[in-house]
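Only one protein chain is missing from this complex, and each of the others stays in its spot.
As written, the chain order gives the labels A and B, with residue 1 at the start of each chain.
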Amino acid sequence: MNIELKGIHKRFGPVHANNDINLKFGEGRIVGILGENGAGKSTLMKILSGFQPADEGEIWIDGQPVNYHGPQAAIAHGIGMLQQDPLDVGAFTVLENFMYGSNDGFIPNRNQARKTLQQYTRRFGFELNPSTPINELSIAQRQQLEIVRLLALGVKAMILDEPTTGISAEQKTMLFDALRELATNDGMIVLLVSHKLEDVIALCNEVAVLRGGRIVGERQMPATAQELVTMMFGEAIKPQTRAVVDLRKAKPVLSLQNVSISDGRLHVDDFSLTLRAGEVIGFAGLDGSGQEMMMRTMAGLHVLDSGQIRVHDRGLLRAGYREFAEAGVTYCAAGRTEEGLIAGLTLTEHMALVQDNNVRIDWGKARATMDKQIQRYDVRGRATDPIEALSGGNQQRVLMALIPEKPIVMVLDNPTRGLDVDSARWIWQQLLERRNVGTGIVFGSPDLDELVAYSDRIFVFYAGRVTEVPDVRQTNVDELGHMIGGHFEEATHAVQPA
Amino acid sequence: MNETTLNLLSGIVRNATPLVIAAIGETITERAGVVNLSLNGSIILAAMTGFVVALLTNVIWFGVLAAMLVGGLVALIIAAADIELKQDQVAVGFVLTLLCADMAEFLGRDYIGERGPSIANTPIPGLAQVPVLGPIFFDHDWTVYLSYVLVFGTWYWLFRTSPGMAHRAIGERPEAAYARGTRVNARRYLYTVIGGMLVGLAGAAYSLKLRLGWSAQPSMDGDGWIALAIVIFGGWHPFRVLLGAYLFAGLRTLSSAIQRSDIDFPITLLNALPWLLMILTLVLVSSGTLERLTRVLPGPAQRRLRAFLRSDPPAALGTRFEPN
Partner (left out) sequence: MQSNLRDNLSQFAFALLAIIASLLLTSALVLLIDREPIEVFQTLWEGSVGRVDRLDGVFNFWIPLTLASLGLVVTFRAGLWNIGVDGQMTVGAIFATGIALFVPAPGFLRIPLALAAAMIGGALWALLAGVLKTRLGVNEIFGGVALNAVAGIMTNFLVGNWWSGGNATSTAPFEEAGRLPSYSDDFSTSITMIVIVTLIAIALVVLLRGTRWGLELKATGKNARSALLLGVPTERTALTAFAVCGILAGLAGSYRVLHLGELRPPASGGIGFLGILVALLVGSRALWVPFVAFAFSALMFGSTRLRLTQDLDASVAKTLQGVLVLLVILSSGVRTRLLNRPATPGEPRVEPEPTPVITEVKSYE
């Protein structure tokens, strides 16, 4: 099969998300679709996979114009998409999820489906037990299931949206091997949407780069990362570097001693850590490896089973979130509007909540402070706007504006989730400014680049086990990728338990 | 087993039947992600309508149909208010539960105390003669038999058929359902209305059989709320819903047995038992107490029991879905 996009346009209000896109994807090719967030690559892929209709333009398959609406119809035409958060049903088992949508008659043939499923999983070496509920699978396993499902539906072109976020190096290797085999043996078209250049370099035969809704470049691989960056941004940007600071003399701001925590499934035992003023500690790990729970514990949102936590020499044994906050710990959760901001409240109301604890609210003062912060953080929005009227990047700015000027400790779970490169860089600029005045920072992220770029020390969580990376300046994304998958021996230099 | 016990048990089955039908209806609705909170009012209005129509036409089936129509219509309002008008399901459902009860009182006032037709007992030949089980389960009227069919049928539908799988998916993750070609909102309409019609049928089962006729103080008042609680207690699973309904009916039968006996206990206070049981079961289900209790058991038994007692609501319950 080959696919041709002809003159695709898509507008959202005044935003021209896709502007005259013309692309050709040949049989068996693995194509990287590159571009910043907001460059229009997601929109284009949604159009191709049927989730959104194009305003103008045509899709041709094998030299014939085709017209379809809805993802199911796209699959019928041989085009399937694997979302970053795979669109499966958590309460279903692997088998049910595999069967659902296959139009296998009123009463599906479970045995037949199980056989088909196992054929595919065996082919790629995926380990998927048909009777496991989806809720108990890792992201990588859910991706594997989705790939197998799309294959069983006869898909000839597969779109993958940021598939390597949140999976380990081994899982990535397995995924890439499978994709290569599909391209080579089955003539599958693979479209890899990613902002991770090393993945594109490792896997793709060719790349197409979008910027501002237009195709700004196409080329055959191989290419160097620097060449790709130049194509994406129009200029070469320097990687962030951090001046070497000696933190050993800085005073400890947060210390955990022999902390053990657990929830129903997972426990982290006997974890100790000392965070010093001006230090940035990164937590690496796959989803549900214990790092989220540990960060919540550091903010008083999770009760510890045993051990001690001290903030600034103040013991916080049976304390809740508010005691931690009073001691100087600020916590930011991964979801901005789910945990952090309140849809339905205006910016001023948010400010009134955090500004002081007086019984009577000084609305004038809250308004003035918010106006000042809007200026300072360059928020595009008014103090009287409800928070949900702002874009994601601006919401993140508001969240920053609400955080105390000099918190003693900041704990951030995935601080740049869903942000484009510019916004993410802005956030880190703010965080580093605070670090420079002595705030200690602990953050977790599925983005290994981010961890390597900003951390002074990194702790890797794997199934509740914690290991410290001995020398952060020597480590790299690949090594971390192995470690979060539990393969410490592959990490190039020796590691010791923290 | 003596006759008193048999009567008691068969009474439980009979008394539980409208609860089973209503709770299965609500299970069907909630499995699709919609909450029909109007149950209490719907049942009352449907019961009144069913009785009056059957009385006026002297055809029981017309009464039953009218009751189902009423239940379906109320459910349709909730679905449309949610899907088309984006209004809160809880708010609309709650207004409707009050409104329906008031309307029933208002429209039914001329028929209070009238004697109307009733659904006849039809023992199932052969099965009714089976010792013990026969008299308990198969010596009833068709609403009771229908409740068995509904429980088993709903289970089979939800867990064994393709459209049933799609049904669960729209309540769990409508985005995924949409991606697989299921028309989410159309199905939500369908299952909400079907669920509502069963709620209406439950109303008819009261006024045309179990608590015959219509009175100023509708005797089924409160049962809609109990049915809603049973759905939660039942973990949105038909078999457990059945169990829950029998448990409540059992308690009621027991308390009325105590009332008839010589045991010295203030009768009125016994009426509080179902409500206290409702709170207790919800506490057990909601707070994880049940989970903690299962921990004393050995591993494999624990896992099986836990799987049975799992009571996560459909993940998308009460949320709205808009394609794109």
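Just so it is clear, contacts are C-beta pairs under 8 Å (C-beta built on N, C-alpha and C of every residue); 3 or more make two chains touch, one makes a residue touch a chain.
Please read these numbers as outputs of a predicted model, since none were measured by experiment.
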Omitted chain - touching chains that are shown: A, B
Residue of A:Arg318, A:Arg360 or A:Arg473 in touch with the missing chain, whole complex considered: A:Arg360
Residue, one of B:Leu37, B:Ile119 or B:Val184, that touches the chain absent here: B:Leu37
Residues belonging to subunit A that touch the chain removed from view: 12-15, 320-322, 325, 331-333, 337-345, 349-350, 352-354, 357-361, 363, 388-391, 402
Residues of subunit B (touch criterion as defined above) contacting the omitted chain: 30, 35, 37, 77, 81-82, 84-92, 94-96, 98-99, 102-103, 105-107, 109-110, 222, 225, 228-229, 232, 266, 268-269, 271-272, 275-276, 278-279, 282-283, 286-288, 313, 315, 317-320, 322
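Everything below uses one rule, namely that only the chains that are shown with their structure count from here on.
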Between subunit A and subunit B, centroid-to-centroid distance (C-alpha), Å: 43
Residues on subunit B engaged by subunit A in the complex (per definition of touch): 160-163, 165-166, 168-169, 172-173, 175-182, 312, 314-315, 324
Residues of subunit A that touch subunit B when the two form their complex: 51-52, 70-73, 87-92, 96, 99-101, 103-108
